[in-house]
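Before I ask anything, let me first share the structure, which is written out below as structure tokens.
Only one protein chain is missing from this complex, and each of the others stays in its spot.
For reference, chains read A, B and C in written order, and residue numbers begin at 1 within each chain.
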Amino acid sequence: MKITEARVIVCSPGRNFVTLKIVTDQGIYGLGDATLNGREKAVVAYLEEHCIPALIGMNPENTEDIWHYFYRGAYWKGGPVTMTAIAAIDMALWDIRGKSLNVPVYKLLGGKSRDRVLVYAHANGVSLQDAVEKAGVEIKKGFKAVRVQCAVPGVSHAYGIARDGRSYEPASKGLPETQVFDTGKYLDFIPEVFAGLRAAYGTDINLLHDVHHRCTPIEAARLAKDLEPFHLFWLEDPVSGELKEGLRLIRKHSVTPIAIGEVFNTGFDFTTLITEQLIDYIRMPLAHGGGITHLQKLAAFASFYQVRTGFHGATDLSPVNLAASLHFCLAVNNFGILEYMPHQDVVHEVFSINYSLSDGHLQISDAPGLGVDLDEERARKYPYAMASLPVGRREDGTLWYW
Amino acid sequence: MKITEARVIVCSPGRNFVTLKIVTDQGIYGLGDATLNGREKAVVAYLEEHCIPALIGMNPENTEDIWHYFYRGAYWKGGPVTMTAIAAIDMALWDIRGKSLNVPVYKLLGGKSRDRVLVYAHANGVSLQDAVEKAGVEIKKGFKAVRVQCAVPGVSHAYGIARDGRSYEPASKGLPETQVFDTGKYLDFIPEVFAGLRAAYGTDINLLHDVHHRCTPIEAARLAKDLEPFHLFWLEDPVSGELKEGLRLIRKHSVTPIAIGEVFNTGFDFTTLITEQLIDYIRMPLAHGGGITHLQKLAAFASFYQVRTGFHGATDLSPVNLAASLHFCLAVNNFGILEYMPHQDVVHEVFSINYSLSDGHLQISDAPGLGVDLDEERARKYPYAMASLPVGRREDGTLWYW
Amino acid sequence: MKITEARVIVCSPGRNFVTLKIVTDQGIYGLGDATLNGREKAVVAYLEEHCIPALIGMNPENTEDIWHYFYRGAYWKGGPVTMTAIAAIDMALWDIRGKSLNVPVYKLLGGKSRDRVLVYAHANGVSLQDAVEKAGVEIKKGFKAVRVQCAVPGVSHAYGIARDGRSYEPASKGLPETQVFDTGKYLDFIPEVFAGLRAAYGTDINLLHDVHHRCTPIEAARLAKDLEPFHLFWLEDPVSGELKEGLRLIRKHSVTPIAIGEVFNTGFDFTTLITEQLIDYIRMPLAHGGGITHLQKLAAFASFYQVRTGFHGATDLSPVNLAASLHFCLAVNNFGILEYMPHQDVVHEVFSINYSLSDGHLQISDAPGLGVDLDEERARKYPYAMASLPVGRREDGTLWYW
Partner (left out) sequence: MKITEARVIVCSPGRNFVTLKIVTDQGIYGLGDATLNGREKAVVAYLEEHCIPALIGMNPENTEDIWHYFYRGAYWKGGPVTMTAIAAIDMALWDIRGKSLNVPVYKLLGGKSRDRVLVYAHANGVSLQDAVEKAGVEIKKGFKAVRVQCAVPGVSHAYGIARDGRSYEPASKGLPETQVFDTGKYLDFIPEVFAGLRAAYGTDINLLHDVHHRCTPIEAARLAKDLEPFHLFWLEDPVSGELKEGLRLIRKHSVTPIAIGEVFNTGFDFTTLITEQLIDYIRMPLAHGGGITHLQKLAAFASFYQVRTGFHGATDLSPVNLAASLHFCLAVNNFGILEYMPHQDVVHEVFSINYSLSDGHLQISDAPGLGVDLDEERARKYPYAMASLPVGRREDGTLWYW
């Protein structure tokens, strides 16, 4: 088999998606998600100008070799743009492999370790009471796990809250919005939210919370400690994580499980975190972490330390990534949970999907390959429009983590 | 002061260079080097599509805030494409600061800590004898330090050797060349080369060698130990470096000084290496490491551990980066050495420069700002042409570090 | 540019201040604060007898080289007298740099990272109720952060309390006063004070407390733990700090943020504290820590560990240090908070200032250099008069930390 063509499709049904399509001499093609929210065009150029010319003529069966060809062969290794491009290539090659063997990808990854994939929903409250109610809505829908975020009194922009009552979408058209945050008020308030949730729904529901990198290590340690009585499923991205040792402080002070890594890009970002047992869940998504080939290795490594997967799965990634994640999560033994936000309907005008939600779990069909497709014709109707993630500032104006 | 315009200039006088030009409402403009060898177009898109729109209207005086705006504000942090884009912005802003205050940039970085900047030259031999002779040529030119690479008998492609007798340029037009390497033969041979060099030139000349990431930790430890009698100034990139702890093994077995980091992108890549005292020199160049603002912080950090700068300075970076490096190296106390490869003459048709070589040192004029300029008219005569760094394989075909 | 003259001005408008004035051949002069409360004359002699003769003829632009000239060149390195002298030199040179380039110093340090500088006020109560009331007074004035100290029943001299109802000034004329303290009563009482404060003012106000070195590590750990429910902004100088590892015990037992270092003098005092993540805020002031040049390096180092600045800023330092601190705190990203005690009016007869307080923040004008000046004529009206900080004893008479 030979790769004869590859092209990048950028479309914007509601939000921007970048998709790599690799075509072979056997007529089989594969899709890979190359979306890097707010930096889409850098990945497009990376693929079109530097990777696609090299892909042509390669044998798509050699996923291991091709992965290293683009990882080591780039010389300037790693980072979000590079690893998203590599992930898209890798995902598309797995799609091709599945299709060429006429099996769903999960069957190439070890088969089913479970029947369906536990996901968590989102409840974003504009007040404590609203947060409790929104969580209730998700629970009623059948979700077994809900990530709860809440507006903080006196704080302009707590993470995850849409102030106009619409569903939360962090990226906004054009230039970045500035969002202002106060860690102190947040730390005081959040434990009350989870006290309220536990009072309302008892201990059976799995509750998650995302700090979104905004705490310093000692602040995160305090929060993890203060949240202990409410037994979170996990506390996510408690610190920004560039300094891996920053997580030691959290671990020293609490037994709240920790998830991190939605902005990490390689397994090397996790070596310290895993071997020192500083985390419990890996957030790095397939689409930003080099694809199935690389995450398979990281999950293998993590399995020796009983660290599980808990992939990022917001709508900033396309159905291609979601399908790939579902194959992965079905097969790997040390799966934990998968984030899930339903795409807007318009997304499914462009992407046809093979998964469905029921009873708080996602299920996937046995269609060959990844099982999703992209209608290029329809994609053209939704052209790229610049959109940016917000920029965060502290109350005194300091540029901080959003 | 306000930024009114910014544009990216891609030109290829002999090789590809990407330059960011930021223009202000006061007529002053600044230049930043945005060249990422073999991945140029990804940085161009990153800047043009995602950064420049945000730059317009900013006050260029606020370099600290702007740095964090693009670093933290990108959300997906770090990596070569991102950090090269940020470096170019930062460098251009320092150029503007210098010009607007009418002083050379080094005067804004603490003034002169020395009068001139020690550099090292390159000697790449096709045989042991040729390596010794080539080193002699550089010594005769007045260089006090020479990096020596040598073809290894029985090995197709030792790093750094041009087989056609011309000056060594790793990138080739079009797609990557494949280069084949054997670590075993290399490890046996290299100590002989340095024995030969010491026999020929005694102990006064500073000798450097670049492993170029090709060894495993234990191989690197062996090489560092075997080279001890020849007292290298440094051994460079002995391992690939994604696993920071990999350097512990080298350090445990030898006192050969270690330089690393030409493919690193942030100071966070160095925290373990510096605090555990695993390295002696920082190779991360301004142009790939977030610019002057970030390297100033890393050099400050390193100074507490007597770790010095030894920036990458091959011709894959433009005269803009070289000038910025010279200002930096003139000012910072814990400077060690700077790599230097002269650009081809055609480069200076496009870029006018403010530095000159004599007696193995570079000197820089007192022109305001960085002191280099780019002739956009002439740049247009040398359009971009795709070029790629090689891809490395071991003798059995394994994709390895080039 | 050349330094043609330098002189030390000692004056005592209400309290002793030592100011270094460095004059250049271009008529520009710079001021540096050289005040070391209770040891003023040692710094005067250090500067006059040993540094000033060497300064004459130097180029004031070379701040990095001059810093090391006095730091390494002294041979006997570090300590409060030496580092205060070096700080004064460095501060004056930055003042000169700013004036010669006609910009405020913060524009040389990276521009504005924020518009104004958050400060904390002081409330020193003679009783629990008085402490709560005094804090209320500061909150009403608009302060967002208040350090609260309180007399302890049965203890002669809790730190920070003026028993005569006047504003607190630790130094007294002539020889040191002896102050008697009991750690046990203090540990029992202080959590009640903060319970009272939180009951009165809720969670929004930032509360700080200064242990002033008086606890042993295990006592400090108990206090930090007992104060957790009241969520201090920081607990300051919980132990005396000569033994850096002493802070491990505190960190092991609590998530109360820790600030330390107002009696430290170099960044080397912080390497263990920062890399082991034992502290959250750096208290070392510019005037005692080698000036802007050295603190810029330490802040850079600290930034990799999310440790922030929280400089000492009592009235024992002159307006020159305060102005320099404001420039620094405006520019550095990892600024946390600045201590602020207003100088008596008589101080401003001698020193003209460029900063003002509003809404719990300090703002600074865009005057070139540091922006403060000293009227030497008026300074002469307030001659030096020996004053000393107290000496602390435990109840059994043991000489202890004051």
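Things worth noting here:
FYI, contacts are C-beta pairs under 8 Å (C-beta built on N, C-alpha and C of every residue); 3 or more make two chains touch, one makes a residue touch a chain.
Computed from a predicted model, the values in this text were never measured in an experiment.
Contacts of the undisplayed chain with visible chains (whole complex): B, C.
If you put the hidden chain back, the residue from C:Tyr281, C:Phe311, C:Phe328 or C:Trp402 that touches it is C:Trp402. Taking the complete complex into account, C:Pro176 is the one of C:Gly14, C:Gly136 or C:Pro176 that touches the chain left out. For subunit C, the residues touching the absent chain in the complete assembly are 36-46, 48-50, 53-54, 65, 68-69, 72-83, 174-176, 240, 242-243, 245, 263, 265-266, 268, 271, 288, 386, 388-389, 391-392, 399-402.
Across the interface with the omitted chain, subunit B contributes residues 112-118, 203-204, 206, 228, 231, 233, 251-252, 254-255, 257-258, 277, 280, 304-306, 308, 333, 335, 361.
Basically, only the chains that are shown with their structure count from here on.
Chain contacts in this assembly form a complete graph, since each chain touches every other chain. Separating the centre of subunit A from that of subunit B, both taken as means of CA atoms, is a distance of 34 Å.
Between subunit A and subunit C the centroid-to-centroid distance comes to 45 Å (mean Cα coordinates, whole Å).
Mean C-alpha position of subunit B lies 40 Å from that of subunit C.
Residues of subunit A in contact with two or more other chains: 240, 243, 245, 399.
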